[in-house]
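A single protein chain has been removed from this complex, and every other one stays in its place.
Naming follows writing order (A, B and C), and every chain is counted from residue 1.
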Amino acid sequence: MVEQVRYAMIGGGEGAFIGPVHRTAAAIAGNCRLVAGALSSDAERARRSGDMAGIASDRSYGSYAELIARESALPPQIRAQFIAIVTPNHVHAPAAIAALEAGFAVLVDKPLTDTMAAALHLEQVAQRTGGMVGVTHSYSAYPMVRQARALVAQGGFGKVRRVAVRYTQGWLATAQDAAGKQAQWRVDPARSGLAGAFGDIGTHAFNLVEFITGERMTRIAAEIRAAVPGRLLDDDGAAMFHLAGGGRGTLIASQICAGDANGLDISLWCEEAGLHWRQEQPDRLRVARRSGPEEIWRAGTDGAWLDPSALAAVRLPAGHPEGYLEAFANIYHDFAEAVAGRTPTHPAYASLADGIAGMRFIQAAHDSSVAGNKWVDLTEPEQ
Amino acid sequence: MVEQVRYAMIGGGEGAFIGPVHRTAAAIAGNCRLVAGALSSDAERARRSGDMAGIASDRSYGSYAELIARESALPPQIRAQFIAIVTPNHVHAPAAIAALEAGFAVLVDKPLTDTMAAALHLEQVAQRTGGMVGVTHSYSAYPMVRQARALVAQGGFGKVRRVAVRYTQGWLATAQDAAGKQAQWRVDPARSGLAGAFGDIGTHAFNLVEFITGERMTRIAAEIRAAVPGRLLDDDGAAMFHLAGGGRGTLIASQICAGDANGLDISLWCEEAGLHWRQEQPDRLRVARRSGPEEIWRAGTDGAWLDPSALAAVRLPAGHPEGYLEAFANIYHDFAEAVAGRTPTHPAYASLADGIAGMRFIQAAHDSSVAGNKWVDLTEPEQ
Amino acid sequence: MVEQVRYAMIGGGEGAFIGPVHRTAAAIAGNCRLVAGALSSDAERARRSGDMAGIASDRSYGSYAELIARESALPPQIRAQFIAIVTPNHVHAPAAIAALEAGFAVLVDKPLTDTMAAALHLEQVAQRTGGMVGVTHSYSAYPMVRQARALVAQGGFGKVRRVAVRYTQGWLATAQDAAGKQAQWRVDPARSGLAGAFGDIGTHAFNLVEFITGERMTRIAAEIRAAVPGRLLDDDGAAMFHLAGGGRGTLIASQICAGDANGLDISLWCEEAGLHWRQEQPDRLRVARRSGPEEIWRAGTDGAWLDPSALAAVRLPAGHPEGYLEAFANIYHDFAEAVAGRTPTHPAYASLADGIAGMRFIQAAHDSSVAGNKWVDLTEPEQ
Partner (left out) sequence: MVEQVRYAMIGGGEGAFIGPVHRTAAAIAGNCRLVAGALSSDAERARRSGDMAGIASDRSYGSYAELIARESALPPQIRAQFIAIVTPNHVHAPAAIAALEAGFAVLVDKPLTDTMAAALHLEQVAQRTGGMVGVTHSYSAYPMVRQARALVAQGGFGKVRRVAVRYTQGWLATAQDAAGKQAQWRVDPARSGLAGAFGDIGTHAFNLVEFITGERMTRIAAEIRAAVPGRLLDDDGAAMFHLAGGGRGTLIASQICAGDANGLDISLWCEEAGLHWRQEQPDRLRVARRSGPEEIWRAGTDGAWLDPSALAAVRLPAGHPEGYLEAFANIYHDFAEAVAGRTPTHPAYASLADGIAGMRFIQAAHDSSVAGNKWVDLTEPEQ
């Protein structure tokens, strides 16, 4: 029988969006089992939510501190092997740090933390403890995104010259839209951190750029703002950026784009070809070379011509659409494998370094915008 | 905690395509738990497959007869509450009949059986025993297919006048393509039954027509054939048909359409509007009215304007693609709810009557083709 | 200076749809000049229409007979070099025959004539006089349709196995829709001939099948009908057919498909690849091979990899959409070149034989439908 890696979850209780996504993803992955949880910071709600999620009542805890303490006390063959953290951003660092100190591997939703300082603190703890940290950038876990990365990495397309990425949603288009549980914390600096839309979805766009190009973003000039009056955090913004290899790009992240659902699109043009991917039709990758017909690469287990990293991320033959949950499931699958000592060749989860890079992106975008769209480096801060 | 409905599986072992689909669908559904199985008719393979699927070794049986006998002997609160049958077609009827006789509900993969006679036998047993039978027509479980059905049923579009449905795949395009385990039994009359492609995928297309229009197909004139030399069963064919309400249609079912993946597309035109759906981009439904802009209806939990039957079939906000596994999960979810006495208003599984209708379609297509494309009625046989 | 070939037009006056299309097409072609016309059978209207079309008043005639008589009397270097016939169907044959008898080349709109008998009469006259006859099947003049034909003809894709073509429009969806000038004659047997939709657009679909496959259609089983009560001619129908090379196909032609504009789509599957073209996005041809990414072939003068027959049919670099009028212009260009003695390698106009084949299609579809969907051969009638 496939070994089921045991995991616990912090956050993701009643009314949450991403908690159920993580749990369903783990169910699809097939190699993980949810054994414990502190699904809410409200003890009563945590219990109710744990019950709904199928967590045994004696392992459904009222706080993350309790979870870590009680699970640590369990025998190794029973206690959770990793902890997924799906709380609002401000809890990511304290919960992850506590979990790492107690010897747990942690899988953190993006962005890594609420602030740069918290991210660096988390990094230090991870380095000291040697604990495993993964970050859930779901979009780089899609098979055709991995195919895109492979095509660029193979080198035949030449250097990346220009990138255009945008992530536009419309669900926060009005002030009233922010009344729901999902929205509330995202527009609250105390819980979301330095950024609103640029943290919530901008980091996904950023990660996608770095993932596909295989390059670090080195500079950014951004203008971000709260377009809806009264908001304290950005809900709309754009940036220009440079890549380490000389390429240039633009990035839009906005949650006030009325009518858009989850509009993450990326185009990148290399010297010999352009690559184009839209999250809302994720099983296709359009490749246009300098000559000849355009190509539509399709996901599917029967695509013998696909890169191994893409093939490892599909379950079904072409034409049987896989979506967001399956991409997310790839992350759980690979992280669980890594926890069990079988790290995949091309893990679908983002690394701690990727998470730190995402925080640098948020900080730099903020600093650039405050300074009037000035170029800001995404270099590592002084030690 | 959500009650987990216990189920057993017959078939779906090593090398199977649809078995893992069923099990992953059940995992996504969240309200089912696989507790027993006879995953292969080869006892050793059954054991190995059961182990991979996470079935406890004492409930992984070597044959469906053993499964039914042994599960029947378990206490009610422990034994499987329904049995999923995912074997080659010729085993559907005997396994389902045995299960019904033993008091189990059964969820059968399509087509219902291998022959019309077997289907009618199964129907008699189901009527006599009063056992529940569901059929897994996965495509009518997609949210936008359900939206299409609702739009037609609401009546504002008027009567259905013309339907064009096609289901084209390319995976059996050559003789060599039929060497794999998936293909072998599908091209073998002893295991597949009366039809090849018309049974395997034609019944899906047929079901989709009846599901969306809400009408029975009454007559058919078909020409089916084995396009690849040496095949004993049809791999390619087409039909014209009549609907009970006067509409006319065409249906193509072919597995030799080189380059196609899982090309199930349907267009239907009512008096006031046309509706268009493609399985390979399942979260969109195109509606073109006689005047005004075309409409693209999108799946998503945030689509307050969607029909309740469509909303009940989505898990995520628009823009987060759900696919084939999620559609299939709707079937498991609803069948498990029904088994637990909470039958949904719009169950996602097809009924026994739908399954019987599918067999009449196969029989009539076969008879029409043999008779040189003659019109054949899909009426109920004499009792 | 490019020689301007002089042409006259019969039909296409006030309120006509296809007349202005022909004239604009000729203007785009650049090698034709409209010098005379009998744009209506009503003399006053003919004069008014001729004036609007820029025809000098002394060469704007009141009837086609007058046009032929008077133009014949002009010196060769002045009189029209060919005559375009764009009247309702029942005038095609008499006008064309009169023109041929007087020594003019004729370019006839489709379908060739109203009846099979008229078509055969026209054929005899053409053979006897040796006059040139072209037929305007505009869709085979699109560059990507020509590319499709070339790809099939090159042989690498193997034999054609299945074809699915449909031509669906919604403009005659209701009885009231047929009140306009365009519709009136099309639903009138005296002017349209044997068929309604199957003649008006079914012949286009038929021609497209024969053009791309390079094969003759040999048999047909059709069911056509007047779906709108009170109509005397078919407005909706479908057929199954055989190709000379063994391929099978389905064809839908309907003008009651509410919401559809000019929905001519074709898919054909050969042994090694499928080809897919949609008239409403004509500059793309989708090719899906048995393995590897799908291909999107694009029209454009910069497509050095395109077949010469496709390249000859484009004016602009890729990405500058050319449409219906440009396809039509290819017909005028090539017919004028042929009239001037410079017949192109791949003429964009259909031949008289193609036009005759279209009439056989109409006749066979009619006969099959009347006989209850019986198979009818499209063989040449006895001489």
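Quick notes on this structure:
As a convention for this text, contacts are C-beta pairs under 8 Å (C-beta built on N, C-alpha and C of every residue); 3 or more make two chains touch, one makes a residue touch a chain.
This one's a predicted model, so the numbers in the text were calculated from it and none came from an experiment.
Although it is left out of the displayed model, the omitted chain contacts the following shown chains in the full complex: A, B, C. Touching the missing chain, out of C:Val21, C:Val163 or C:Ala288, is residue C:Val21. Considering the full assembly, A:Gly372 is the residue among A:Pro75, A:Gly230 or A:Gly372 that touches the omitted chain.
Summary of contacts with the chain left out: across C:Ala69, C:Ala175, C:Leu232 or C:Ala261, the touching residue is C:Ala261. Of the options A:Arg225, A:Arg278 or A:His346, the residue whose C-beta touches the omitted chain is A:Arg225. Of the candidate positions C:Gly15, C:Gly245 or C:Gly319, contact with the hidden chain is made by C:Gly319.
If you put the missing chain back, the residues of subunit B touching it would be 287, 291-298, 304-305.
Contacts to the hidden chain, counted on subunit C, fall at residues 1-2, 4, 17, 20-21, 24, 27-28, 30, 51-52, 54, 169, 171, 260-263, 279-282, 298, 300, 302, 315-326. Counting over the whole complex, subunit A has residues 157, 161-162, 164, 166, 168, 170, 173-174, 221, 223, 225, 227, 236, 238, 240, 248-250, 252, 254, 256-260, 267, 269-274, 287-290, 294, 372-373, 375 touching the chain that is not drawn.
The definition used in the following text is that only the chains that are shown with their structure count from here on.
Taking each chain's centre as the mean of its C-alpha atoms, the one that lies farthest from the centre of subunit A is C.
Homomeric contact subunit B/subunit C is classed as same-residue, with over half of its interface positions used by both copies. One simple way to say how far apart two chains are is to compare their mean CA positions; for subunit A and subunit B this gives 35 Å.
With centres taken as mean Cα positions, subunit C sits 55 Å from subunit A.
Of all residues in subunit B, those that touch two or more other chains are 260.
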